[in-house]
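A single protein chain has been omitted; all remaining protein chains appear in their positions.
Note that the chains take the letters A, B and C in the order they are written out, and that residue 1 is the start of every chain.
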Amino acid sequence: MKKLINDPQDVVAESVEGFGLAHADLVTVHLDPTFVVRAGGRVPGKVGLVSGGGSGHEPLHAGFVGVGMLDAAVPGAVFTSPTPDQIAPAIAAVDAGAGVLTIVKNYTGDVLNFETAAELADADGTTVRQVLVNDDVAVEDSLYTAGRRGVAGTVAVEKIAGAAAERGDDLDAVAAVAQRVVDNVRTMGLALTACTVPHVGRPSFDLADDEIEIGIGIHGEPGRHRVGLEPADVLTEKLLTPVADDLGLARGDRVLLLVNGMGGTPTSELYVVYRRARALLSERGVEVTRSLVGNYVTSLEMQGASVTVLRLDDELTALWDAPVRTAALRW
Amino acid sequence: MKKLINDPQDVVAESVEGFGLAHADLVTVHLDPTFVVRAGGRVPGKVGLVSGGGSGHEPLHAGFVGVGMLDAAVPGAVFTSPTPDQIAPAIAAVDAGAGVLTIVKNYTGDVLNFETAAELADADGTTVRQVLVNDDVAVEDSLYTAGRRGVAGTVAVEKIAGAAAERGDDLDAVAAVAQRVVDNVRTMGLALTACTVPHVGRPSFDLADDEIEIGIGIHGEPGRHRVGLEPADVLTEKLLTPVADDLGLARGDRVLLLVNGMGGTPTSELYVVYRRARALLSERGVEVTRSLVGNYVTSLEMQGASVTVLRLDDELTALWDAPVRTAALRW
Amino acid sequence: MTLDAAWAVDWVRRSAATVAEHRDELVELDRQIGDGDHGENMNRGFRAVVAKLDALDAPPASVGDVMRLVATTLMSTVGGAAGPLYGTAYLRASKSGAATALGSDGVVALLEAALDGIVTRGRAHEGEKTMVDAWTPAVAAAVDAADHGAPPSAVLAAAARGAHEGAAATVALVATKGRASYLGERSAGHLDPGARSSELILRAAAEAAAAAD
Partner (left out) sequence: MTLDAAWAVDWVRRSAATVAEHRDELVELDRQIGDGDHGENMNRGFRAVVAKLDALDAPPASVGDVMRLVATTLMSTVGGAAGPLYGTAYLRASKSGAATALGSDGVVALLEAALDGIVTRGRAHEGEKTMVDAWTPAVAAAVDAADHGAPPSAVLAAAARGAHEGAAATVALVATKGRASYLGERSAGHLDPGARSSELILRAAAEAAAAAD
């Protein structure tokens, strides 16, 4: 295993510490327990937005802490949900009296730990609402699974809920708009290579040189099936079609198209995927009015990509366009 | 070779086309010959800024086209300098009467092709000045080489020259400030893995599982020497020390610290490197007043990183801070 | 024969030792059908538990005190699915094990409370390829042994055997809870890591009881 790290046990702490030093204008980092809050402290009257999850998906979530997006991010060990004793203080740190919305990716570990943390916060008098992100259409039948996973669509939820909170919406309204994003966003991903978790020391799954894993999550889990090497245009269709079908996209729909890299893919390749996804949407009469291309929700150094589509309306578009100032997203 | 591409011959064109579709608010893409210009056309009276080079270093250069940075970028084939018949029209497209500065990374191919293009542009009545970026301290003795290479320091040159042009400096002044950046910026990089050029189909060099290549360029060239696997802190010191020594950094100096990923490295690891580089600078009494961490000048999917230090003064700091609105850098 | 706080401490130390010893195995099991962190998570948690035990001024007064220390420490250091699940199991066990010494019925009650905690938190039923599939037969075997008048150490030995059989039986199952469920049919043919760690921990309980005999 080759990585630019020291002891695998220290990688999250050292990385978050470096992140805090590099972005002191945007964030304040707390160590032990580890969480990251927006610089400048609570914003009186504003709904607090907290997200978190296992590390290894950077820039998610800490890279989205700042004006117009998250108030706090709670990084767990690599690919391991954070613990309630990290999450609860983060909730407390951003509670400015208007309540706190937690944005939780739908994984058993995340759900259970955030649930416990919310109980603790509630006991301390903080009103906590939660939205569960579950955009991954690769998980087909939620009757026989832990339910759809939360993957790259999380960026859209955090951005749009962040804008709603920033403009002064109350907790119910912020939760409602976050849920509206969840209801209208879908993602599907693939991997060309697995990733290696530092404390594991070997690739998360074994993939032959001529195989591609379709329907991966973002934790180096193997996907649903494998295909042979195919041109990017063909692979993109395998991602876009289930996403568009599941969303029930219709002629005239306007959408945000996010092509997300898994961490080890050159952005030039992401634009090749973007080009094809956009052509496929255009064939369906769907108009791409907003775009995002880059590494936003990653799996360490995994090579691969996911395609996310969010159905937009005027309000979601306006909230997407609202100013944001974070380490990884700003306009 | 596993890549999200179609025919290797088409990857640059398709990627640039996708880039243009995704960022139509920022850039306009010309195909055949291929170049990218700032959306909205020439800015009357403003010095035009043109850069370019082989593809495979994305977001460099097209990702830096926009307000406050480049007016045009000219992407060649992967790792191959663009040709004069691409560069000359790009120069012409951004000549608003105040002349054009070309920012050229110091490689024989780039130098020769930009030189020829400048002759063509000059024949067409455009005043062209050039600044050569050569920040790579891995190239030790320029008497016995083609001279230092231009690597990640290019970002700083383009950002700061872009700000100077945007505020209305004339061609001599923009060229002078660009040269001042070149004189005060140094970089050193390493690779954990090689990258694979699409039309080559195999890694650019062979590296054992326990070897790290020190002093790499950004074209998948092998570096100057190899070392065994070492902790990130030790490796970071091998990068930072020659950079700081060569710059002759002194107690009290203020600097910009750029930790750049080669494309396949998780940003979490870049922050581990940043943390250590910052500590080492601090030991020298050098204050890091500006920071940038991320994949800015890449080598396709190579895993690795480079450390760049730019000695700042008040003017360079102000120009660095000036607003920028491009696909890859904005504030 | 009853089991006291010293047994509980021994159980916990033996748990930590066996989890450390099987760390890589648990990682590998989780790598195959999950995300490869279970061995690391459990090892991190139990190392923290041992550190807390080592730092105590006085030995814990009751089984319940030991269980509470384990519960809060695992909850705050393990993360993932296993953290809250084991955390709740030990928390419930701590309430059940408040007495200073446990007889066979007390041991059964403690195991039942732990299983109940896991099910309440995780909402998994038997047959979903989770740690519940180790704990359910373990509790059944413990109940059966206690009903037949077995002493606490024999009750725990039965529980350990039950857990072993239950864990082994997860190989054939298709997961419908937890991360392995995303694999669908491809999850079959692999031992569930949480069932395996449960088996290890229950075996440690039996061994500690045998040593106390």
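Operating definition for what follows: contacts are C-beta pairs under 8 Å (C-beta built on N, C-alpha and C of every residue); 3 or more make two chains touch, one makes a residue touch a chain.
The structure displayed is predicted, hence computed values, not measured ones.
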item: Interface partners of the hidden chain - shown chains only, full complex considered; value: B
item: Sole contact to the chain not displayed, among B:19, B:107, B:274 or B:320; value: B:107
item: Touch criterion as defined above, residue of B:78, B:91, B:121 or B:297 at the omitted chain; value: B:78
item: Selected from B:96, B:200 or B:279 as touching the chain missing from the view; value: B:200
item: In subunit B, positions touching the absent partner; value: 33, 54, 76-85, 107-109, 112-113, 115-116, 138-140, 144-146, 149, 197, 199-200, 202, 204-205, 217, 219-222, 224
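Methods note: only the chains that are shown with their structure count from here on.
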item: Most remote chain, CA-based centroid, reference being subunit A; value: C
item: Whole-Å gap between the CA centroids of subunit B and subunit C; value: 54
item: Distance from the mean Cα position of subunit C to that of subunit A, given in whole angstrom; value: 32
item: Distance from the mean Cα position of subunit B to that of subunit A, given in whole angstrom; value: 29
